[in-house]
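With one protein chain removed, the remaining protein chains of the complex are shown where they sit.
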Amino acid sequence: MNKLTMVQALNLALRQEMEADDSVIVLGEDVGMDGGVFRVTDDLIHRFGASRVVDTPLAESAIVGMAIGMAAYGLRPVCEIQFSGFAYHNFHQLENHAARLRWRSRGRYPVPMVLRAPYGAGVRALEHHSESREVYWAHTPGLKTVIPSGPRNARALLVSAIRDPDPVVFYEGKALYRAFREAVPEAVETLPIGQPQIAREGSDVTLIAYGAMVRPTLAAAEALDVQEGVKAEVIDLLTLSPLDDRLLVESVRKTGRAVVVHEAPQSFGPGAEIVARLMEGAFFYLEAPIERVTGFDIVVPLFSREKSYLPSVPRIVRAVRRTLDQG
Amino acid sequence: MNKLTMVQALNLALRQEMEADDSVIVLGEDVGMDGGVFRVTDDLIHRFGASRVVDTPLAESAIVGMAIGMAAYGLRPVCEIQFSGFAYHNFHQLENHAARLRWRSRGRYPVPMVLRAPYGAGVRALEHHSESREVYWAHTPGLKTVIPSGPRNARALLVSAIRDPDPVVFYEGKALYRAFREAVPEAVETLPIGQPQIAREGSDVTLIAYGAMVRPTLAAAEALDVQEGVKAEVIDLLTLSPLDDRLLVESVRKTGRAVVVHEAPQSFGPGAEIVARLMEGAFFYLEAPIERVTGFDIVVPLFSREKSYLPSVPRIVRAVRRTLDQG
Amino acid sequence: MPHEKIVPDVSITSLAILDAEGKVDKDLEPDIDIQTLLKLYRFMVLARRFDERLVALQRQGRIGTFPPITGQEAAQLGAVAAIRPTDWLVPSFRETAAELWRGRGLDNIIIANNGLNEGGIMPDHSRDFPVSIPVASQIPHAVGLAWAARYRQSDEVVMVFFGDGATSEGDFHEAMNFAAVFQVPVIFVCQNNQWAISIPLSRQTRSETLAQKAVAYGMPGIQVDGNDILAVYAAAEEAVARARSGGGPTFIECVTYRVLMHTTADDPKRYRSDEAVDAWRRKDPLIRFETYLRAKGVLDEAKIAGLQSEIEGEIKAAVDHAEARMKTMGDPMEMFDHQYAAMPPTLRRQKAILERELAADGREVEHE
Partner (left out) sequence: MPHEKIVPDVSITSLAILDAEGKVDKDLEPDIDIQTLLKLYRFMVLARRFDERLVALQRQGRIGTFPPITGQEAAQLGAVAAIRPTDWLVPSFRETAAELWRGRGLDNIIIANNGLNEGGIMPDHSRDFPVSIPVASQIPHAVGLAWAARYRQSDEVVMVFFGDGATSEGDFHEAMNFAAVFQVPVIFVCQNNQWAISIPLSRQTRSETLAQKAVAYGMPGIQVDGNDILAVYAAAEEAVARARSGGGPTFIECVTYRVLMHTTADDPKRYRSDEAVDAWRRKDPLIRFETYLRAKGVLDEAKIAGLQSEIEGEIKAAVDHAEARMKTMGDPMEMFDHQYAAMPPTLRRQKAILERELAADGREVEHE
């Protein structure tokens, strides 16, 4: 199996889906000749031509609006928004239409589109290039929000997202793009959308994360194991919404303790919903309050302060210790 | 004291602030000659002229963008977005700029603007006219989200919002506009932004609500008292974000039980954050899991089914009973 | 080349064929067969009478808020008559006449206006989009549909409707630009009815015409008398032919007037005078077309009377039918349908909760 970066893995998913199905179309700013500013769509224009890899004018609302029309016609558009910080321009297209057209037309017009966007901090980028605001989509009925954590699941989930009959917002942690390589099989793999996975088994505490935060969370679990013999179970959400909480609830019923990790601002962030679900499903099993290790309720600082902003391995470790010390 | 509807109370706040301060400007679609589609800006154009009550072309992003420029210049624009379901058009202006310009310019350009918008269901309106998606703003650092629950606090909070040095999203429950009257003093009143209030004292359970859900929540508390002697404390958040949880935590430490009520979709909704805050601040006092009585994770149905969608007094009462029966 | 004039020929023209008295300009008269002319007339009358009936139903509390179309029948029908059933219609929220022409049932509209999701049901083969309420937001969808049609090498074209107010929205601009850059087969039909709720055109734009906005996109633009169904049809037919043959998009401004209120929740007396409205009432597109057809000898008093009573019957039957059907509708559990292709676990759980709550509501009512 080839060892691929996440960029290469995503590129593979796009290439193979485009080969298999001529209704798959890629569109967005600089996705063609430039291959995308992160090169996720590299070379696709040469393979599939400008009629399937569409360099658009600079207008996010029209990109998404156009994709909605294409999807309603029966195509499977995959549009790229260059950075998730610019996806607010097309908020109304996603909320007013992509999320509702199936509903509004009583099933006549499903919207099988994917909106890909890089999100998150950690690559020394400019303002607006480091946000993690997936809650906006997760709180929007009618959308699905998928966030992979590494090359192999990114590839499999993107394939599933493209084949999904409903609109999927697909956030790619840009800190993961070239952070590491993973063996990714050439043969097409899929992963079911809507199902979290256990990334590491454990019995003392449950750590819940997704996207770029899965790695530091796994590293924290490893450190806890090595340093103090604490066995942490790590759950990788993969799909943020619709959120299937059964695996989380089961795990916390077993461990009695949980820490949620994300880089999004804390208040009204994804961690809050996880806490609420565990409150509903595992309250009588909880030994200690669930901790949230998250970004702060502030604009992500420019890159020189980014490191202090982001949840780190030591912070996660300390939160786990606090959880274990209580109750 | 005059008994006013919420529409009249809001109108009073605007009129008096405009009289007192010529930097207060009203702008939006149909706010002038028409007085706003709900008449909140009724008559202002006749009092203050078209240079202070500005009927704009139909473009929400420009309305907010223009208000940002006005505010940076030193004015205090109050813009109306006709329905909160159309405020996604200006999402990027709020997130990319209103919420950040003070920060980006290191204090040089504060953005003392108010964005008013009617939100919520219950008035037999068309699609997009019944949403309750305040989480979008509450999760956005740099914004304040204020949601009054009746004529008197609406007036006082709107005055405070206009005087506030930071951008305030001010959601007006359209079901409240003409639902009832309250005595509202002619003399200007303010209410501190960022402070919840106890709407009803009690000791057995804490009910937390805001906006249009405060009335059914109070009615449920009343019913519980009359029918079964349960003393419910009701907290009216008034400001959703930045959320000051001290009063909530204090109350739940006393009662040991809580029910959160909102009409927004449940998942990743405001209730989740309240649950998380109580988890953090009152876990060891909780006798039963906190219940959420909320809207569902679906597009708000067209009006004939709206009643079944919305949290109702019996549903709140039953949730309280479940909370009391447990633990 | 200092101070050179660089875009000397921006050709924006205005087209009128039937004058206010219904007199036709023979040179420009489009070649429409009599059956189609009579069908157009029939739908103009149907749309007008249905509009009147809907206003009455709303006043009686038998439907909710809705946007009437009286006065805009020619703009809608003249345009939509130029496309084929296999073409696509993307309406805004004020295209009842066009929707009727395309085959949407009267009862369907009544059901939708009663706040029932079921009013959105459309046949599988339908190529019409449902009503879109956020102003201008449907326009980019038309570009996507047209792009897809061309990609599939079909010769379908897409006709999208919107109002004068819509031209101020970013979505209008972005969609026009995309359509021109990609040269997709879209016909942009702007119903300039002079008002966006209370905002008059002069406050919406400083440009002399809306048609000239096409210049910004390097796209053909034309202004037509929107109360002259022949002019609208002629302009639309030309645009459709261009689009179908690969010539790209066209922008058509139909100058018309919103004779009634914005919606039944609106009170236009707050912002406009009756006189202005009366002046426009005299330009009634229906009367004008009737005069033309009479002069042409294809319509007479008897035929009109027959048609009128036929249409009254049709509307009455539709209202009765809709009201009967609605008695079987409204199951609250339906609200969980069509959110996703397959219902996710959270929604299944929430649906069960609503079921439980409604059952409990029922028991409590019984106990009272």
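Going in written order, the chains are labelled A, B and C, and every chain counts its residues from 1.
To be clear about the criterion, contacts are C-beta pairs under 8 Å (C-beta built on N, C-alpha and C of every residue); 3 or more make two chains touch, one makes a residue touch a chain.
Computed from a predicted model, the values in this text were never measured in an experiment.
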Chains still shown that are in contact with the chain withheld from the display: A, B, C
Candidate in contact with the missing chain, chosen from A:Val24, A:Leu44 or A:Ala59: A:Ala59
Which of A:Met1, A:Ala20, A:Leu126 or A:Ala183 contacts the chain that the document leaves out: A:Leu126
Residue among C:Asp25, C:Glu334 or C:Asp361 touching the omitted chain: C:Asp25
From C:Arg53, C:Arg127, C:Arg203 or C:His338, residue that would touch the chain that is not displayed: C:Arg203
Selected from B:Leu14, B:Val40, B:Val53 or B:Leu75 as touching the chain missing from the view: B:Leu75
Missing-chain contacts mapped onto chain B: 25, 51, 54, 56-57, 59, 61-62, 64-75, 77, 92-93, 96-97, 101-110, 141-142, 144, 165-166, 194, 242-246
Absent-chain interface as seen on chain A, which is shown: 29-30, 32-35, 37, 55-59, 61-62, 85-86, 89, 124-129, 266-267, 296-299, 301-306, 308-309, 312, 314-315, 318
Chain C, residues in touch with the chain not shown (by the definition above): 1-7, 10-17, 25, 27-28, 168-174, 177, 180-181, 183, 203-209, 211-213, 215-219, 223, 231
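We adopt the following convention: only the chains that are shown with their structure count from here on.
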Relative to chain A, chain with the most remote C-alpha centre: C
Approximate Å spacing (C-alpha centroids) for the pair chain A, chain C: 40
For chain B paired with chain C, centre-to-centre distance based on mean C-alpha positions, whole Å: 35
Where chain C touches two or more other chains, by residue: 117, 134, 170, 339, 346-347
Interface hub residues of chain A, defined as touching at least two other chains: 92, 96, 103-104, 141-142, 242-243
